[in-house]
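Scroll down for the structure; my scribbles are underneath it.
The complex is shown incomplete by one protein chain, all other protein chains being positioned as in the whole.
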Amino acid sequence: MLAPNSSVSIRDLSLQFGAVQVLQNLNLDIGDGEFLVLLGSSGCGKSTLLNCIAGLLEPTDGQIHIKGRNVTWLEPSERGIGMVFQSYALYPQMTVRGNLSFGLKNARVPKADIDQRIARAAKILQIEPLLDRKPAQLSGGQRQRVAIGRALVRDVDVFLFDEPLSNLDAKLRADLRVEIKRLHHNLTNTMIYVTHDQVEAMTLADRIAIMKGGQIMQLGSPDEIYNRPQNKYVADFIGSPAMNFIEGHYEKGRFRANDLDIALDGYRLAAPQVADRPAILGIRPEHVATGAMINAAPIHGEVAVELVEPMGADTLVWATLAGKPFRIRMDGQARLAPGDRLPIGLDPAKASLFDAKTEERL
Amino acid sequence: MLAPNSSVSIRDLSLQFGAVQVLQNLNLDIGDGEFLVLLGSSGCGKSTLLNCIAGLLEPTDGQIHIKGRNVTWLEPSERGIGMVFQSYALYPQMTVRGNLSFGLKNARVPKADIDQRIARAAKILQIEPLLDRKPAQLSGGQRQRVAIGRALVRDVDVFLFDEPLSNLDAKLRADLRVEIKRLHHNLTNTMIYVTHDQVEAMTLADRIAIMKGGQIMQLGSPDEIYNRPQNKYVADFIGSPAMNFIEGHYEKGRFRANDLDIALDGYRLAAPQVADRPAILGIRPEHVATGAMINAAPIHGEVAVELVEPMGADTLVWATLAGKPFRIRMDGQARLAPGDRLPIGLDPAKASLFDAKTEERL
Amino acid sequence: VELEVSHWWTSGGEANAVSKFAEALNATGTHTWVDNAIAGGGDTARPIMISRILGGDPMDAFQFNHGRQAEELMEAGLLLDLTDVAEAEGWKDLVNPPSLLDACTIEGRVYCAPVNIHSWQWMWLNNKVYTDLGLTVPTTWQEFVDTADEVRAAGKIPLALGGQPWQSSGAFQVMAIALAGKEPWLAVYQDHDESVVNGPEFTAVFEAAAQARELARGSNVQEWQQATNLVITGEAAGQIMGDWAQGDFAMANMVAGQDYTCLPGLGVNEIISTGGDAFYFPKQDDPEVEAAQKELASLLVSPDVQVSFNLAKGSLPVRGDVDLADANDCMKKGLEILAAGNTVPDTNMLVTPDTSQQINDLMTEFWATDMSATDAQARFAEIIANAE
Amino acid sequence: MAVTDQAQTAVPRPATGAPARRPLRVFRNLASKIAAIPMVLTALVIFVGCTLWTVVYSFTRSGMLPRLQFVGLDQYERLWSTPKWLVSIQNLAIYGICAMVLTLVLGFLLAALLDRKIRGEDVFRTIILYPFALSFIVTGLVWQWLLNPDYGIQNVVRSLGWESFEFNPLYNPDLVIFGLLIAGIWHGTGLSMCIMLAGLRGIDEDIWKASRVEGIPTWKTYLFVIIPMMRPVFVTCLVLIASGIIKLYDLVVAQTGGGPGGSSEVPAKYVMDSMFGAQNLGQGFAASSMMLLSVIIILIPWAYLEYGGKKRV
């Protein structure tokens, strides 16, 4: 009764460390060849979930299926998974070749086969000249590539990545991100990727699962998650600078807060009928129109500039709206000073509305 | 012969560790109340320079002046500086209050005075409720605030920050960044801030010093550094995604590479007369106009889309121009697929041109 | 058959004496003596021997002090029964004094072979110390005490005493038997009668001991050999020590009666105790070994071996029927006293090691501190009262 | 409240009788359990078993050989009425406290000096550490000789002209324990110095920088910042030192033999003397049981804090 075509299925997975419930009745189906990113703040249980899938942690309850097999009680090496760790976890005393062949030797793969697989992986990852070096002689990016290679040679169905790039510097991170994306294109394995960097998540994922406290808050494509966050947590979590929230009231298609009163024309409500209630309106700083674009926005206004943060390509402006701090992302060339008055435009179609109590999307 | 009004002056500073020349004849003047950011990749000598200013390292040669005093041989505590460390370096077994007062008690400041200064600092940093906790009971952000407080209570002229935020997660980093900026506004002390995060540098700095191999590559306002990088290193270092570089030839006001031939009208050359020579043209991904904006750009063209990286607010498009990979930053709502042809516009006024040999700006 | 023999005779004279046994055994042609010496005295060696027996890997023979030290091993049936050897050789009639064999006998079975007699009751004096000071060499304890002040004044230690516990308690019991006499002594040590301890005889002994303690101040040595050496070199005038000390005088080429004087029973009461050593034979499975053990047992008591061994060791033979023509002055004195039957059993035969340890502890404390004679007497009485 | 994507994930559990059965608990981690057998056996058979054996026999009147003849608490009554035992306990307490304090303090001071980026650190460290390579027997013998008034330091100083110089701890019942201490410290400080040095090296450099910037003198930084930070290191040291002190025996035997006049007796020696000298195992077992009891009283709370507590955090 598994979802058809699913590569990894997780059923009612729970895990406790002593009294701490780290994963709670978690269900997840990952399609064949899908690139799923687990995203969440530190300590939310991403690594724990990944380790459960890999078989490195024993769940307290629930089942894990990979390629239709129930692998809940299998050894990690028998599950058809490969794993890449944040700290690379290369065997320091072996050469790169030794690192790549270790798993194969354990599985008693014939020597010729091993050589061939290493050659192929080395080619894909462009680490051929490094094969006889030791990890200490490699740069961070090269090490990470070897770590990926280690999963690659084992010809596994599912790749698991645990924050593989977070030890690298920004530039390298961007490069390797692209490489991983290319790799996925070429290999079409299922990949599960843990990160707490949203840019990584957005750029890599077919689907993103946002986690919090051992539960999945939203599962969807990057676009869905960015544009239609299911709840305030996800909305706040995704996007940098973070979304602006204005507390107020939803009343018959309008949103009211202090001196603000907005008609939510164009906003797609989650349910056909929504009763009046306290609500929170979320507007992303980059969805606030300024300059020439204002005209395209249905709602107009003006705010006072309080602080200007030039960030090179963009400028972040801090202002006040309805008595609350309000962030606006503008072009990097914008020249503003604190105290200036800035005309803005808002588009309800790009906003998000949440119930003030449940914090669910309305 | 100090620059008038300079708070910190560094004269011909050199420092060697054994055979390694870490700082080389470095000169720097920092104005009173200025916020200077030292930016550079890992190992370029930022911390070393900061430690020299603080008196924690002894230069091999050169002088350091603070507030007009030659402090080269003074103890750190006598220099009127306060320092905030990446690892917080709080005294773990003392309460927050103890951490703040330890230095003052040691300097035999009267009790009443100490209390008053702590109260003030706690108020500024909003750590009043935390005063009786130990560092272990604080979150990363709170710890960092206490570390700043420790410098604050000492009423120093110059604040030194060594990557104060790099141990914090992205969200917190953004928040504390704003707080530090506010602090600088309120206190108007001179601040020297080391980071390798360009967003921090751009948002915080009055001036940025870009370092490489113990030397300053460019010193200027964020705007200058972003828009008129002095050399290719700075141009490449600043901006994410990184600037696109196209190798070719400068010939009488035109730039030629492969099938590309651009008239550099509107480009401000560094020298009035520039001879023809091999050159490199740099164009920032966010300065490539697409969509409706194309019309505003003087130069038009079309590229083939190779890879699309949606990043939420923006989308990064990988294409090819003049046979080289070419990055274009587009709006987050852009819907493109590999293979699509994308019309683009370029504005030479926003581009940078470098000598292919010296890599200096032309 | 190789016989492994454990003992703690490691100093020169002792080792020389052991080699007599070894030679005798090797001379049988069929057996060889495998020497297993452990230095450091009985306290170091005993646990090793006992644990080996308990661990099921016993040596073939071992030396203990004569007395109650091996009582439990005998009772536990871990030792070879030598009754047949003893009967065949007529040990019962030979061994003199008979108390030696009694200590080897439990319920009529003989479990050990006594090899020598050592007596504690000797005082050794360096003649030169006295003649240099123009004094006559003391012949009694009282004379010794009377001259002590002058000896001290000359910068010498009147009485040398090592720091080891057994030396302290040994010195005390020598004084006890000399000053209190045989009957009270036996009443205390043999019958454990604490009323005698509190009686006048022992009060005098304790007072004398307190006095002797003052005389011994300044001898900062541990081993008895070092104390004896103080006497030999003339740094000290005298020492109370068993007859084994004369081996060291002999080694230093000193002649009894000429260079040094020995006073049995401190010159007061010429009685000697008959301690000594005995050999025990742990049970072995191998009948061949057992035969060899018995052979060794009989060899140890045989006249020739007794003579050669005891001459080397400086001790007295366990049988009255051998002739020690080569014995020196002091040994001859001992033999005479022995022949006269002025003997008492050694304390080791009279009190358990447990009690003896307690006495040691008390005495070592008494001799080294300022404990008053009456306190010591009271504690001694308590120990005697609880002795088994 | 979690909002999982109901449509996608709320698939009913697969039917019971899943293909892979949950394996028996005992057999999981089997290799590890097999590998731990030596440890388990040692812990159970030797440390628990032998200890229990000892405790049981401490209630008997075993003499030279263990014998199950129970006599209740007699051995303990006698133990506590024996002056030598009381002296032993007192000595151990004095020695133990002094040795712990001195070893820690000296070890720390030396480590701190060596940590000051000095020249010849290797040489000094080796000099301080080498005694640890020697046995207590050797240590005892050497110091016995050095402290011997007729040959050793006292004699040498006197022969230099200071006639009234008095340094004779081994023959003074009141000082003898300090004579032992001199040797014990000589032997043991090196290891704690090494551990502390390692601990100091682990302290974040920034802490030092921070305190320098604040103008705090070095000694104050050590006292108020570094030492409190090194608590775990001190604990490790303390455990090592304490386990050595409890076992203090060889040194006493070699250096003083318990003298003068039994004034340097220690519990372990009391045990040995009772068991082998006096051939009264029962008494020895009673004494060792008392030693164990005191160790447990000291250690259980510590072990709980260090290991039990940590697990739950």
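Order of writing sets the chain letters: A, B, C and D. Residues in each chain are counted from 1.
One rule holds in what follows: contacts are C-beta pairs under 8 Å (C-beta built on N, C-alpha and C of every residue); 3 or more make two chains touch, one makes a residue touch a chain.
Methods note: contacts and distances are computed from a predicted model.
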Check: Of the options "NADH-quinone oxidoreductase subunit I", "Carbohydrate ABC transporter permease", "Phosphoribosylformylglycinamidine synthase subunit PurS" or "Sigma-B regulation protein RsbU (Phosphoserine phosphatase)", which is the UniProt protein name for the chain that has been left out of view?
Finding: "Carbohydrate ABC transporter permease"
Checklist line | Chains on display which the left-out chain touches in the complete complex | finding: A, B, C, D
Check: Any idea which of D:Leu79, D:Cys194 or D:Ile226 touches the chain not displayed?
Finding: D:Cys194
Notebook entry, point to check: So which of D:Gly63, D:Gly96, D:Gly152 or D:Gly277 would be touching the chain we can't see?
Noted result: D:Gly152
Checklist line | Residues of chain A (touch criterion as defined above) contacting the omitted chain | finding: 51, 54-56, 75-78, 81-83, 85-87, 89-93, 102-103, 106-107, 147, 150, 154, 162
Margin query: I need the residue numbers on chain C that touch the omitted chain, in ascending order.
Written below: 4, 6-7, 9-13, 15, 18-19, 22, 34-41, 44, 47-48, 51-52, 54-57, 59, 223, 225-226, 228-229, 232, 248, 251-252
Next item on the list: Could I get the residues of chain D that touch the absent chain, sorted low to high?
Entry: 25, 28-29, 31-33, 35-36, 38-40, 42-51, 53-54, 66, 109-110, 113-114, 116, 118, 122, 124-139, 141-143, 145-146, 151-152, 155-156, 159, 186, 190, 194-195, 197-199, 201-202, 232-233, 235-236, 239-240, 242-243, 246-247, 249-250, 267-268, 271-272, 275, 281, 284-285, 288, 291-292, 295-296, 299, 303, 306-308, 311
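Note that only the chains that are shown with their structure count from here on.
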Item checked: Pair exhibiting more inter-chain C-beta contacts, C-D or B-D -> C-D
Next item on the list: Could you give the separation in Å between the centres of chain A and chain D, each centre being the mean of its C-alpha atoms?
Entry: 52
Notebook entry, point to check: Among the residues of chain D, which ones contact at least 2 other chains?
Noted result: none
Check: Of all residues in chain C, which touch chain D in the complex?
Finding: 43, 46-47, 50, 54, 69-73, 76, 163-165, 220, 222, 352-354, 356-358, 360-361, 364-369, 379
Notebook entry, point to check: Which chain A residues qualify as touching chain B in the complex?
Noted result: 41-42, 169-171, 174, 177-178, 181-182, 196-199, 202-203, 222-223, 226, 238-242, 284, 286, 307, 309-313, 316, 318, 329, 332
Item checked: Of all residues in chain B, those that touch chain D in their complex -> 51, 54-56, 75-78, 81-83, 85-89, 91-94, 102-103, 106-107, 150, 154
